[in-house]
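Rather than the whole complex, this shows some of its chains in their spots.
Chains here go by letter, A and B, matching the order in which they are written, and residues are numbered from 1 within each.
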Amino acid sequence: MTRTLLEDVKKIFKTTSGTPFLIPTTESALTNTLSSGDRIVSFLIGQFSLLWIDQQQCLNFNVDVVESDWGQGANLEVLASKLAADSAHTIKAICIVHNETATGVTNNLAAVRKILDHYQHPALFLVDGVSFICALDFQMDEWGIDVALTGSQKALSLPTGMGIVCASPKALEASKTAKSLRVFFDWKDYLKFYKMGTFWPYTPSIQLLYGLRTALDLIFEEGLDNVIARHGRLAKATRIAVEAWGLKNCTQKEEWYSDTVTAVVVPPYIDSSQIVKRGWQRYNLSLGLGLNKVAGKVFRIGHLGNLNELQLLGCLAGVEMVLKDVGYPVKLGSGVGAACAFLQNTTPLIASRI
Amino acid sequence: MTRTLLEDVKKIFKTTSGTPFLIPTTESALTNTLSSGDRIVSFLIGQFSLLWIDQQQCLNFNVDVVESDWGQGANLEVLASKLAADSAHTIKAICIVHNETATGVTNNLAAVRKILDHYQHPALFLVDGVSFICALDFQMDEWGIDVALTGSQKALSLPTGMGIVCASPKALEASKTAKSLRVFFDWKDYLKFYKMGTFWPYTPSIQLLYGLRTALDLIFEEGLDNVIARHGRLAKATRIAVEAWGLKNCTQKEEWYSDTVTAVVVPPYIDSSQIVKRGWQRYNLSLGLGLNKVAGKVFRIGHLGNLNELQLLGCLAGVEMVLKDVGYPVKLGSGVGAACAFLQNTTPLIASRI
């Protein structure tokens, strides 16, 4: 089973040359490719990129943080200037969170690759994809990504407990000389067992492997591209509803809009955490809190995984009622109606039922 | 476990003197209490009452059918006149479907009892409650009902496969002389094993017993009266949406409105089965077909069981899109908005989350 899982996992990363590892931690992306003291460029655009930077600093890398306003994407101009100045190639890796869940921002990875190529810079290109692989278009080979990672509990709709890491040949090469301390999650051990055909240096979580098999089967049955299109459609419907309510998207430009989560800015006289609390207490609705810099200012609507049009519309109706509950003058039905208008035009028939 | 199940099942029938049987068929209500050739009065108000009458005729009873227009409740005036004329007490039983799922009609059982009492008529009072027990208020003892029955797959939200029958002392007494042929589902066998404390003359479906335990626990945790109030709230929201769409309820008077299902009449230029088909094919929405006399003319929205406000609103949004799909000029968001306005005023906080 592991053999076919590994083959199929490559499809969701859109890679043929990458090597996947089913490893329950994301730390391994860094420790397998870098050495203590290595300089890395890392983008800070929200809470989840902040946490990754924390981890990078804990692991004793020399982290060159490029910060943007929360609500903006990674500042690629700064990247360009840093690469331009680095003819000595002291920068060993570029670390970027593809989809910043805290602010609903998706970064442009193709553009990062273009910049790296422009300067012919050999830095590794490491991507945290926890919250989007299988939900957004992601092309590991096409975009020259060296390590990408995701988790079981996001777009795969599995329980928590499994990380999936995919490494390019260049990353594997780097792992041979990377000196970071690593024990359980050393790719070397895995590669040894891959060769032997037994695949696992340690006992894996069997139930998650069966879960992954089923999750992949469901995705392939719907079609990976259809899954991604569905995420795009539901995200667009959500943004249309937000606009109909007269509220603002935390994401500052359309090019950064995330198709897995929408962070909604509330008027200053409302505490967004009250919206989350109220939704949970009255309507069994799970919204996301604003985190850190945007705490109290935004709430988040997640729209990823095994979700369909009517489930989203139920959620949007719930948000409307909560907004009214907390004193925001929403016209009930306005967001749902606007979203329906879009969805009624764009939702395809279900292939298996035609 | 069976001992406590039987005790708890009595609570959902609101009876202390009744005797419950967990029997996988509803035929037993008739065969255990009546003899071949017995005269019974039975109300025909829709497809499910029709099927019950079929069964009664198959079992060789002398069925006195009282028909109403589909969309109306049982004609109790005719009942009164029949009882008035029956001083010889040739009528052995009154058979009534409490909640006619085909047309969304709920009959007034208290009124039936009042009429029986008025004429001091000893006929048994048999009620088909398949689609509503645990969803609508039902008071077996208060209303003097002799046999009531329900199924696992409706308001209990269990899989199919278990019938629940509850018999009054008078019904048990009748079973001693009833001559209808019955083998597996003879109450006598059950009563014998009840006395022995082993409860089961045959091997029961263990997994459904565990399911029933859980279903009852969930209902009692929410509170049976809260469950019934929730059904009332969701049903009212549905009717408000139907009105907002400019459509008519198949149920002709408010006194008959069912809180578990709403049958919606479509304009003559639309075939309601297209609505059902479209909902299924495009939005993964399960609506009910119009049956028999109302085929093509109504579609049905079920709102019973383990269902909350946002799930219903998602369903209503789906109906709006389907109506638009089939050419009905609905204003998208109108029904959902009207339902939200009602629900935002009436939905209580979730007790366990305050």
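Just so it is clear, a residue touches a chain if its C-beta (ideal position, glycine included) is under 8 Å from a C-beta of that chain, and two chains touch if they have at least 3 such contacts.
The structure displayed is predicted, hence computed values, not measured ones.
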Query - Identical protein chains in the complete assembly, only 2 of which are shown - result: 4
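Everything below uses one rule, namely that only the chains that are shown with their structure count from here on.
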**Report entry** Centroid spacing, where centroids are CA-atom means, of chain A and chain B in whole angstrom
**Finding:** 47
Query raised in the report: In the complex formed with chain B, which residues of chain A make contact?
Result: 280-285, 308-315, 317-318, 320-321, 324-325, 331-338, 340-341, 343-344, 347-350, 353-354
